[in-house]
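With one protein chain removed, the remaining protein chains of the complex are shown where they sit.
Chains: A, B and C, in written order; residue numbering restarts at 1 for each.
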Amino acid sequence: MPDPKKNGLLTAVLSALAAMFGVQSDRNRQKDFSSGSPLRYLLTGVLMAALFVVGVILLVRLALMLAGA
Amino acid sequence: MDNLRRRNRRLVLQLMLGGIFMFGFGFALVPLYDVFCRVTGLNGKITNTGPVAIAAADTSRDVRVQFIGVNNEGMPWEFRPLLNTVSVNPGEMRQMAFFARNPTPRRMVAQAIPSVTPSEAAQYLHKVSCFCFDQQALDADEHMEMPLLFVIDKKLPADIHTITLSYTLFDITPDLSAGQITNDDTQRSTL
Amino acid sequence: MIRKVWLLPWIGWLVSLPAIAAWDVNMRPGSTAIAREVYDLHMIIFWICVAIGVVVFGVMFWSIIHHRKSRGAEARNFHENTAVEILWTLIPFAILIAMAVPATATLIKMYDNTDAEIDIQVTGYQWKWRYQYLGEDIDFFSSLATSREQINNEAPKGEHYLLEVDNPLVLPVGKKVRFLFTANDVIHSWWVPDLSVKKDAIPGFINESWAIPEEPGIYRGQCTELCGRDHGFMPIVVDVRPQAEFDQWLADTRSAAAAQKASATQEWTLAQLMERGEQVYNTSCAACHQANGQGIPGAFPALAGSPMVTGDIGAHIDIVLHGKAGTAMQAFGAQLNAVDLAAVITYERNAWGNDTGDSVSPQRITELQQ
Partner (left out) sequence: MDTTLSQTAGIADHGHGPAKGLGRWLFTTNHKDIGSLYLWFSLLMFLTGGCMALMIRAELFQPGLQLIQPEFFNQMTTMHGLIMVFGAVMPAFVGLANWMIPIMVGAPDMALPRMNNWSFWILPFAFTLMISTLFMEGGGPDFGWTFYAPLSTTYAPPSVTFFIFAVHMMGFSSIMGAINIIATILNLRAPGMTMMKLPLFVWTWLITAFLLIAVMPVLAGVVTMMLMDIHFGTSFFNAAGGGDPVLFQHVFWFFGHPEVYIMILPAFGIISEIIPTFARKRLFGYASMVYATSSIALLSFLVWAHHMFAVGMPLAGELFFMYATMLIAVPTGVKVFNWVATMFHGSMTFETPMLFALAFVVLFTIGGFSGLMLAIAPADFQYHDTYFVVAHFHYVLVPGAIFSIMAGVYYWLPKWTGHMLNERLGKAHFWLSFIGVNITFFPMHFVGLAGMPRRIPDYALQFADFNAVASVGAFIFGFSQLVFVYNIISCIRGGERATDQVWEGSHGLEWTLPSPAPYHTFSKPPLIK
């Protein structure tokens, strides 16, 4: 069992990315669940969703620019 | 066990607040939608109105502006643009008018709702003054020409050559049946 | 697996269905460049799904057949392998990205704003379409031409049952036509599969789409947004003709419109009005009041022997011209010309035993409409 110190923000971001990708190892899962309040994971999730939206908007702009629209 | 009751109560309260917040969010989607339309010109909503600084017209480009008059259901008025198509330079102020006639034997009040296509052009169509800003009342058998003053912004994307501006006329007489309808009922200006 | 003996008669019945009937299973490639591109996109994504399906179900059925307890299969103990999971997530991602590129290209082409030779305003009404050729003085309604008898199974169904209209939309071949969609009452949606055009017609708003039909022919479509009672009975027929024939049609329609105005000033006998009135009645009124004038109890009033139709003629004209607020009775004054209105009112006053002997002249309708 990884030591239940506060997990850094990085692990939360990585876990959120893994969730959006849909693949997560059991080891990381235990590390996530052993840490502090789930609130941080929730907020990271919402933040990552917002980044996902911005990312797709940029993707759209890129597509339009490439097509010379 | 009461520690559990306290934890339950706190959690249930938070969740109910979450539910009420989302109910409010459902209603907040209405103004959010207007802001979203203003930014992206979604659904051809024209948003910039009122006086604008007159800049030199960009005579290098002609934009064809088409006008369409549509009657909504139960609107017997005769309603059509005086000119179907107008060729305009971006940045140039143009005046044109719609003809409206009330053939029915009773006084009626109408509201014109504008819409533009392609929706990407909505943010670049600037209406200085328009009959759709307020309600138009016509007595039996009366007719009038309703003015429209507009400018096409110079920053209109190059690939847009034709803009179609449609006005849909709605009968809103029954809504105002309460008070006496006077000619200058301009309390509500929309869009 | 219990034996399916008693299922055989069902399967037998299914197989005996008439083989000659139409069993078309797929989208038609359509007759515009965009329609063919959409058809290709459809087939590419379809075959991709079939391929993924074959692989996934192949593994699954292999496992169902081989890893069965009854065949002595011993369950292995693996229950996690992130590498495999990452692999089978990256592959679909890659396929989708590969799919998104042509899809984006086609979508951008669909939003092309180049100028069109001909602009048509398409307005959706409750349960018919109205076509206005902008710049021309041509404006007509296009309603379902299939007779009520065919719909109620009292007559054999024609070849284009429910896909035939009285006035099709006529277009020149090879020219870019720009459609401007709006609606008069509720949301409709104008869809012609062969032109790959589908856009919602929304009251109070204007939408646009375009097409360049490449081959002359008749292309049929239907309203594709629920718009009330007769949503299934407002088809679309586009008649694409070579340029010469199209110009001829334009000229004929203009002269017909002029003749129409002139005929409004002629004298019409009762018999002529009745004959024309029956035609107009079956197109525009029979949908609700039924061909026999009995209407539908509780939904639409009967006209046979109704006080409105046999009583004061002015009230009858007013309700046909301006409709009745809050009911499905529309204002036909804005939809039919003076002659049709006079004819249908005369027909209603003398058909199904009403025979009041009154006849309404087109001149009277034109005066009222002035």
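Miscellaneous remarks
In this text, a contact is a pair of C-beta atoms (placed from the backbone, for glycine too) under 8 Å apart; a residue touches a chain by one contact, two chains touch by 3 or more.
Fair warning: this is a prediction, and the values are worked out from it, not measured in the lab.
One chain is not displayed; in the complete assembly it touches the shown chains A, B, C.
When the omitted chain is restored, the residue from C:Ala33, C:Ala100 or C:Ala315 that touches it is C:Ala100. Mapped onto subunit A, the footprint of the missing chain covers residues 15-16, 18-26, 28-30, 33, 45-46, 48-49, 52-53, 56-57, 59-61, 63-64, 69. Interface with the hidden chain, as seen from subunit C, comprises residues 1-2, 4, 7, 10, 13-14, 17-18, 21-28, 37-38, 41-42, 45-46, 49, 52-53, 56-57, 59-60, 63-64, 67-70, 73-82, 84-85, 88-89, 92-93, 96, 99-100, 103-104, 106-108, 110-111, 150-153, 157, 159-163, 181, 185-187, 189, 191, 193, 196-200, 202-205, 207-208, 220-233, 296, 298-299. Annotation for subunit B: contacts to the undisplayed chain at residues 4, 7-8, 11-12, 15-16, 18-20, 22-23, 25-27, 29-30, 33, 40-45, 72, 111, 113, 117-120, 168, 170-172, 175, 190-191.
We take it that only the chains that are shown with their structure count from here on.
For the pair subunit A and subunit C, the distance between mean C-alpha positions equals 46 Å.
The geometric centre of subunit A is 41 Å away from that of subunit B, both derived from CA atoms. Look at where the CA atoms of subunit B average out and do the same for subunit C: the two points lie 29 Å apart. Residue numbers of subunit C whose C-beta contacts span two or more other chains: 111. In subunit B, the residues that reach two or more other chains under the touch definition are 159.
Residues of subunit B that touch subunit C in their complex: 43-44, 64, 66, 68, 70-74, 76, 84-85, 103-104, 113, 115-118, 159-162, 164, 166, 168, 170, 174. Those residues of subunit C that touch subunit A in the shared complex are 80, 82, 85-86, 89, 104-105, 108, 111. Interface residues of subunit C, counted against subunit B in their complex, comprise 111, 113-116, 119, 121, 123, 126, 134-135, 178, 180, 182, 184-185, 203-208, 321-323, 325, 330-331, 333-334, 369-370.
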